[in-house]
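Some chains have been omitted; the remaining ones sit where they do in the full complex.
Order of writing sets the labels: A and B. Residues in every chain begin at 1.
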Amino acid sequence: MLLEEMTTEEIRENVNESSIAILPLGAIEEHGPHLPLSTDCIQPEYVANKVAERLGAYVLPILKYGQCSSTKNFPGTITLRFDTLRMIMEDLISELVRMGFRNIIVLSGHAGRTHMTALKLAGELILEEHDVDINLMILSDYDIAYTMNEIEIPVNDGHAGMIETSRIMAIRPDLVKGTAKSHHPNFPPFMVLKNPEQYFPTGIMGDPQLATKEFGERANEVIIDKLVEMIQRMVME
Amino acid sequence: MLLEEMTTEEIRENVNESSIAILPLGAIEEHGPHLPLSTDCIQPEYVANKVAERLGAYVLPILKYGQCSSTKNFPGTITLRFDTLRMIMEDLISELVRMGFRNIIVLSGHAGRTHMTALKLAGELILEEHDVDINLMILSDYDIAYTMNEIEIPVNDGHAGMIETSRIMAIRPDLVKGTAKSHHPNFPPFMVLKNPEQYFPTGIMGDPQLATKEFGERANEVIIDKLVEMIQRMVME
C-alpha cells in the first residue's frame, strides 16, 4: 500500500496501532561512472515495496535526499546538512505517530555513518517526546547485506562495488551503464578529510566487475526475507 | 533528463552555466475524500517533466514532503516544520549552484503561504551567500493556474476543488476516487487557528463536481506553456 495514493478517509479508517509504516530513504550521490546517482534510492524503494506486500504494511513516499560525506565533492552528489536530515526525520516520524502508527521502520539505502546517526538521533528524540510505546527500527539495507552468510561477499566491497552494482543490475538494469574498474581506497586512518575524493577519484570502493544480476537478485531476496522476519519479531514483542 | 538517472560523469561533462535545473516540490496532504494524499506531488512532477522536455532541462528528484498549515490535523497529512523545509531548500539550491547550475526553477505543487515563504527565504539566503549571478525562480504551478485567462475558473475554487480535481483526472485518473460535495469555508478573518479543519471538515475548498478531465488537460497545457515561456525569458535576460 502506497500511502501517497490513499485518501485522508482511507487513512482514518485503516491505520491503527497494529499497522506498520515503512519509510524508505535514499541519497543522490555519485556512484562511479556506471551507476546512477539514485542508486541508494532504487534499492530501499524496491525492498520497502516487497516487504510491504508481504506484511500488508504502508509504504511512505521515499525521501531521495540524504547526507553524504566522502562523496560530497563529486558532481551530482546532493547532500543535506546533518541537521537538515535530522529535522526531516523528526518531522516524518513524529507525523507517523500522530497519524496512529506504532510500528515504524526507516529503511535507508545510504549507509553512511553520519547519515545513520542523524536518523538515530531523530528517532531517539521522538521516542522521548511521546509516552506511548513505539516500535521504531532504523537501518540500512546494507546493514543486512553485509551480514549475509548465505552468499560470499568479497572483502572490502563497498560504495559502487560488487554488491551495489549487482543489486541495481537486478532491479533497474536499464540504468547500469557498463562497468568500472575496481578500486580499494587507502584512506589515511582516522583523518578528517577536506577532500576525501582524492583517495578514490573514480568514485569506486570495491570491484564492480565481479557483479552479476543473479547475485543481485539473491542479495535482494535475502535482504527482503530477513527484514520481513525482523519486522514480524518486532511487532510480536 | 532526470538527474537521478544520470552518472556523476554525465553531470561533470554536461552541466554548465547555461544548463537549467527544475526542482519539483510536493506535499503529502489531505485532499478531500476523492483525491490522493500526493495530489500536490503529481501535478508539479508532471509539469516539470514536460517543461524539461521542451527546454532540455534537468529535473531533480521531487521532494514529496512540504509544509502544511490548514490541513495539518487531518489524517494522512505529513507536514514538515517551517524551518525544516527552509533548511532543505537551502541545501538543495546550494548544491545545485555547487554543481554548476545558474538557472534554477523551484516548482511547488503546494501553494500554501507559509510553505512558499520558507522556499523564498531559503532562496534569498543562497543568493546572498554567492557572488555569481544566479537566476532563481520559485513558484507554485497554482500561481500560474489562478492567473489563466484562457479558461474560466469558478470563484473561490481552491484546495481539492475544481482545478485540482480536473488536473489529477487528466494526469492520474486511476487515483481519483469518485467526487465530493462542494464546500466553501468561512474562515474567521485574520484569526490564527489551532484547529482550522473545523471550518472545512470534508477537507474541500471549492467544488470538485465541476471538474472534468478536459479542463484538467487544458489547464496543464496552459501552465506548461506559460512556464516554458517564463523560463526562456529568464534565461535570455
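The rule we apply is simple: contacts are C-beta pairs under 8 Å (C-beta built on N, C-alpha and C of every residue); 3 or more make two chains touch, one makes a residue touch a chain.
For clarity, every value in this text was computed on a predicted model and none was experimentally measured.
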| field | Homomeric assembly size (copies in this file), of which only 2 appear in place | value | 6
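Operating definition for what follows: only the chains that are shown with their structure count from here on.
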| request: Compute the distance, rounded to whole Å, between the mean C-alpha positions of chain A and chain B. | output: 26
| field | Residues on chain B engaged by chain A in the complex (per definition of touch) | value | 3-12, 15, 28, 30-38, 41, 60-65, 74-81, 83-84, 87-88, 90-92, 95-96, 99-100, 175, 177, 203
